[in-house]
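Some chains have been omitted; the remaining ones sit where they do in the full complex.
Letters A, B, C and D name the chains as they come in the text, with residue numbers starting at 1 for each one.
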Amino acid sequence: MKTVFEKTTGLTDTQTHYCPGCTHGIIHRMVGEVLEEMGILEDTVGVASVGCSVLSYEYFNCDMTQAAHGRAPAVATGIKRVLPDRFVFTYQGDGDLASIGIAEAVHAAARGENITVIFVNNAIYGMTGGQMAPTTLIGQKTATSPFGRNASLQGLPIRVSEMLSTLDGTAYIERVSTHDVPNILKAKKAIRKAFETQKQGFGFSMVEVLSSCPTNWGLDPHESLDWIKDNMVPAYPLGIYKNVHKEAEK
Amino acid sequence: MEQRVVFNEETCKSCQLCVKACPTNVIYLADYLNEKGYRPAVVTDQESCISCGKCAQMCPDSVITVYRPEKIRKTV
Amino acid sequence: MEEILIAGFGGQGVMSMGQLIAYAGMKEGKYVSWLPSYGPEQRGGTANCAVVVSGEQVGSPLVSQPTTAIVLNNPSYYKFEPTVRPGGLLIVNASLISKTSERTDIKVMNLKATELANELGNPKIANMILLGAFLEITGILSDESILEALKKVLSPEKHSLLEINKRALELGRLSTKVGI
Amino acid sequence: MGKVLMKGNEVIAEAAVHAGCKYFFGYPITPQSELVAYMARRLPEVGGLFLQAESEVAAINMVYGAAGTGVRVMTSSSSPGFSLKQEGISYLVGAELPALIVNVVRGGPGLGNIQPAQSDYFQVTKGGGHGDYHTPVLAPSTLQEIIELTEAAFDIADRYRTPVILLGDGMLGQMMEPVEFKNLTERQPGEKDWTTTGTRGDGKPRIITSLELNADALEKRNEKLQHKFALIKQNEVRYETYEIEDADYIVTAYGTAARIAMNAINNARADGLKIGMIRPITLWPFPEQPFIETRDKVKGYISVEMSAGQMVEDVRLAVNGKAPVTFFGRTGGVVPTQEEIYEYIMKVAGGVEV
């Protein structure tokens, strides 16, 4: 028998605390696989943020630092500037990156920090029990938008990939999804590309991954995937927003 | 017949994403609970598994290992 | 003073069981408190709440040695079975918990609550059956208070569920006698 | 209205609404998120406004803006988020703006955990931000008291033009207990002649600022602030005493620790020991008086805290060497049981001094 698929050594054996069907687990796996496949697990320092993924430091099989809420890109900057030859990535939710941490994200991007940001957009705050995120969709009900997000009250969702792509320091930015296998395969390619970008020293790379939160969306895991497809993908178009590799080819 | 798809049952959370992802519908939830209190996903009809790996791609908890039978070349 | 601990998976209704007791206690003029476990750890594992019903002002709402523990799943059983105060009560949902307590200094009630609930046509009200048993054995609160509390806790559109809840309570009370 | 069963976090929110607070700016954090969620539902009902800020820093500065218009406004957070508000709090004090800031304390330092703690005592009482300032700090110990103190907080804030801190902890925030909202007349802030709402009808432009480049002028301002602090010390001290008249030993504790310690004291009394309690309700200004009145009579004080020992310093300052002061505490989100407090009391009062 040939092994078609087995658990990556990029992850530890610790079982995750994520809710059943939460796609954080899929994204973890992909990152772990990329680190394993590129052979850089030993040369990587990951930065866990505050959110459901805070304990990701127990799951990724590499050195990990836990950062204050929103500050992962600053922490990553501190690490990378001291150790420019290591791979440094952050793993951040949308509350972490797009709300409290948008300044650190914008500036790491603008400085062209040679780091990789895995940005998990699940349109909600998972960890704290389902509050509105900057990425919450119009009409979406959350603990802090109980009547549905209302554009005139709470404004419109921030499309982070689009926004950061306007910054000259960014090298690779792609938005992908986890709602089915073909998209997951694409997502992994994007993550690989992002780490390759870092390897080549091109600067700031980010993969925005649309992810589910069955618990706080109040849907079962499979419905959640449909919700991503039907509601999030239209609001957050998938695709490559910045590609230094393309530009380099020119 | 050898196992084509193996579940680390103790780590399964019953999310059924594998169940929905499987093109041949061979995965189902067992009628017992694992230590964590979840009904683990299982496959009994191993022959029907086509080793496509989709369940494993979809599983958030890296529960699944997938094998493909070697092509057996017989030289007559 | 009753110090009650109720534990199980999230979704098994352990939190609302506790709130019902507290509510009913309040209605009956007692001092009460309710304290949930909270935070991310409850996600994977167990959720629990502590209820104190007392004739005097409640000091600590924390319950470390319950007079009654009601446990609805295996992890909760392992965690709380040893903590029940000598002379206290342990109520076990035997549908989901295989172990039986060997403690002799406490009263143990094993109830196949999920099966019974299924018989009533709604597996979700296993918690009410356990509650009925608790009320019957301890006798600290009347069914009326609990049902009044239920009216408060259920949103109006769910008042149709009152009837089945009532029946579940009764079944729970009954089961303590017939020893199901 | 009768008694209702509510979560502490929700009680704070509802009490604020009763106190006439219609504006809330905040950011979610466990264990106070229910407060934020409650406001999101509740404030629209009273024609108020709830806004989730992008961060605690933004939230406190939104409060600063709103407070400058004269309305009653609040924010709330828990320890790490509260730390982020320090610059903003210092600005509120400097610009003399009234507001309510809630800290539902959790275990620290750093990310710590989300369990109940009292380890932000120093931060809230000594001034966690820069500059010479203090803010009144109110520490309820029951959910009913939350109602009373939330209203008092807004009144004090307006009366002295100062931010006021309501200090709870994860247990107080998460627990339910019967409370009654007595027939309150909705309070309104009095006339404010310093607001920036557009000059329309009120004459010359007004300025809200904490800047004063000239050192002598800033010192003048600071003297005014210090004078205000002295007034607050004089008028707003709150505390509760329990059986201190004949006490050999006095336990001192606030908030959650106080309610648990109370049980331990009752048990000790039942066992014949003469134990009393001083429960500070305002942590700043700290109630020195009951200590001054008892310090020459008692054999000692025991400070019980859910911290590594913070309020105990203020106890020592109040006792001023006149009697031994010992400390019992649990940290990191561990809530002491009444049994262990009882044991500690027995150890100290039983002659073994610690």
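Keep this in mind: a residue touches a chain if its C-beta (ideal position, glycine included) is under 8 Å from a C-beta of that chain, and two chains touch if they have at least 3 such contacts.
Remember, predicted model here, so these are calculated numbers, not experimental data.
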For the full structure file, work out the chain stoichiometry and give it in label form. A x2, B x2, C x2, D x2
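Going forward, only the chains that are shown with their structure count from here on.
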Distance between the centres, which are taken as Cα means, of chain C and chain A, whole angstrom: 41
In whole angstrom, what separates the CA-based centres of chain B and chain C? 38
On chain A, where are the residues touching two or more other chains? 18-19, 127
Multi-partner residues of chain C (at least 2 other chains): 40, 44
Can you name the residues of chain D that touch chain C in the complex? 3, 5, 30-31, 113-115, 170-171, 174-178, 259-260, 262-263, 335, 337-338
Using the touch definition from the top, list the residues of chain B that touch chain A in their complex. 2, 4, 11, 13-17, 20-21, 38, 51, 53-54, 56-62, 64-70
Per the touch rule, the chain A residues reaching chain B in their complex are 1-8, 11, 15-16, 18-26, 29, 180-181, 184-185, 214, 220-222, 225
